[in-house]
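Following this message is one structure expressed as structure tokens.
Note that one protein chain of the assembly has been removed; the remaining protein chains are unaltered in position.
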Amino acid sequence: MTDSVTSSAAAWGVLPAVVVVALVAVALGALFVVVDRVAVTGVRGALGAPVVEAGRLLVQQRRVTPAPDRLLWRLASAAVLVLAMLSMAVVPVAGRTLWSTTADLVWFNAMEALMWAAVWLLGWGPNAVHSLVGGYRFLAQGLAYELPLMFALITAGLGAGTLRTTGVVAAQRELWFVVTMPAAFVVFLASAAAFAFWGPFSAPAGDDIAGGVVSELSGVERLLVEAGRAVFLGVSAAMAVALFLGGGAGPWLPDWSWQLLKTVLVMLVLVAAGRRVPTLRPDRYVEVGWMVLVPVTLVQALVVALLVLSGWYA
Amino acid sequence: MDVRRRLTRWALARPHVLLVSPGPRALRWAAEAELDRRSWPEAGSPADADVVLVAGEPGPSTSAAVDVLMSQLPRPRVRIDVDRADDVGRRLDGVVAALADVSGQLAEPSGDPQALLRLGEPSEAGGQGDHGGHGDVSEHGDDGGHGDHGGHGDHGGHGEHAHHGGEVAGLPMAGTAPDRDGLELDSLRVSLGPVLPAWPTGLVLSGTMQGDVLTGARLRWIDGDRAPPPSPDDGRPDDGRPDVVALDALARFLRVAGWPVAARRARAARHALLSADEESVRRGRAAAARVTRTVRRSRFLRWSVRGIGDTHGTAGDGIPAGDVLDRAYRWCAVAGGGLPVASAPADLGALAGMVEGQELAAARLIVASVDLDGAAVGAEYGRAHD
């Protein structure tokens, strides 16, 4: 495959492709919010929730704290959404990614690493204790799942023999990667939840610290951050489909509908599992991350490497 | 203008509410039931809130704290005071219109918090962006200066630690001190409370934080030794019902433990149990049984909080023996009708001792694992169940 086929920017023109991909990203985010709201407070009012909540935050005033680091704080709140959108650039929409490079998976990972920096700044900026504690919780958590996540991503690339997302999708024509890489799949989804500090990994924004990194945000900045979290979760669900569930592959229906269907399914599973459990406290979770997840993902990569050598994926 | 107004009303149709409940807990329960019925989220911090709902008559210090809190809300903002349970719904009905009415407030320039801070005027100086507790106006006195702001709008109490760090932008800086792990970390004076999510209104935890380890912890009620007494005519008969009290405590604990879904289920069961209707009480019992079963069976909860706040076998000072998980299970048992509520109110001094040297998250769990609202009523009702 060449660039002109795999990149939607080349196929549809840069501007239309960017607009379409951005809209899809926002739609995925909104979808996630709806699914999550249904799980937490029930069906009532869930459908309109993303729009109403966005409207509320747009009407609301931006509020400041005494002596904040204004520049870094504002930068961070914008960065969360921007990074979530940028990670969408390498997720296939209708069979094409907005931007197709020879290092798509590393790009996705780099956006997550930048998210790390952004969320920590979010905690640092407002000059408030709860917020700062939240920022540090995020870092501690991040240190523990960054490596397993990297290994999970690399495992998919290893199996496909390419770091190009569309290549990874194409490599699953015979067999979905989730079959040979179950551990990588689970770790990827868990890390996505952790990067959006959502569900069992929501300690950085926990109620015990009054909302942590988001505790001092209001108005449009809160909207940017909350939207960024939601979009990132939606994008990650779509990415999980592309990396482990064969992308748009499926009988009868067109590719895009299969992809959407699988994405919604992944979201449902993520929300159902994530909302069933309480927050996993970082001081407990971090040890598991280092002592269990890192070895598990390494073994997973080893198994896949051996399968590659034996010609299993050929 | 009309279009604009309608749009505003539509956008603010589901406002976030910060609940301040200095009054009897039956009143808070009514408020929470009404919020849950409307699916209006409870705000976690002033920045997140559109509405401050004061349930009950605040004492002088709490009242001042609510004023500071109000100044920390982004506009448009509304404060409503409720002192009768049957009044909550009606007052909340008016909130959206009120918010839309004051959405013109946006035009007003918001005061620069730093300028507010410099004023040194108690009701404003604490201003926004507190460190820790929201709107704590307390600690009158003994350290001079403008020491009456225990811990907000700054890095801890003014004047309390002028000896280290110096001042920047009118805020005292943290200085270093040896810590638990043998490091020299900056230490910061903080106060948690009197208003925090899932926290008894009026309680203030002050201490020094290094990283997120709390030392020198001190707990107190800002309006006197104990929470305000229940008002004579409001929901008194319900106030002491052990199953309802236990579900309430359990819901708070679950919220602090980061399990909003289960917390909501516990609250829903509590609402049903308080209903006058026989049928919903029956459903409430079943719901309570289900949620307590979920909590007891949750391996993740056990794994996550086991071992925190262990009394090492000795019960006393109103704190049941075991760790926070044992105490949460105890609430489950009480909710199922198996046990009476704790006989004596928890002793704040003993509680402060348990919180000492804990991390912030653990400290919150420990405080949430004992019934402090009960401190007010325990003396009158708790013993009756012995």
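Worth a mention:
Order of writing sets the labels: A and B. Residues in every chain begin at 1.
Here is the rule we go by: contacts are C-beta pairs under 8 Å (C-beta built on N, C-alpha and C of every residue); 3 or more make two chains touch, one makes a residue touch a chain.
To be clear about the criterion, contacts and distances are computed from a predicted model.
Missing chain, UniProt protein name: "NADH-quinone oxidoreductase subunit J", from among "ATP-binding cassette domain-containing protein", "Fumarate reductase iron-sulfur subunit", "NADH-quinone oxidoreductase subunit J" or "ABC transporter permease subunit". Between the chain not shown and the residues A:G55, A:P126, A:G234 or A:G248, the one that touches is A:P126. Touch with the chain that is not drawn comes from one residue among A:E146, A:D207 or A:E226, which is A:E146. Residue A:A113 is the one among A:A94, A:A113, A:A249 or A:L268 that touches the chain not shown. For chain B, the list of residues touching the undisplayed chain reads 155, 165-166, 168-169, 171, 173-174, 176, 180-188, 209-211, 303, 307, 359.
For chain A, the residues touching the absent chain in the complete assembly are 2, 67-69, 71-73, 101-103, 106-107, 109-110, 113-114, 116-117, 120-121, 123-129, 131-132, 136, 139, 142-143, 146, 162-163, 283-288, 291-292.
To be clear about the criterion, only the chains that are shown with their structure count from here on.
Taking each chain's centre as the average of its CA atoms, chain A and chain B sit 32 Å apart. Chain A meets chain B in the complex at residues 39-42, 44-45, 49, 52-53, 55-56, 58-68, 126-130, 133, 136, 200, 202-203, 206-211, 214-219, 222, 275-281, 283-284. Across the interface of their complex, chain A is touched by residues 7-8, 10-15, 39, 44-45, 47-48, 50, 72-76, 103, 105-106, 110, 112-114, 116-117, 127-132, 134, 153-155, 168-171, 188, 190, 196-198, 209, 211-212, 254-262, 264, 298, 300-301, 303-305, 359-361, 364-365 of chain B.
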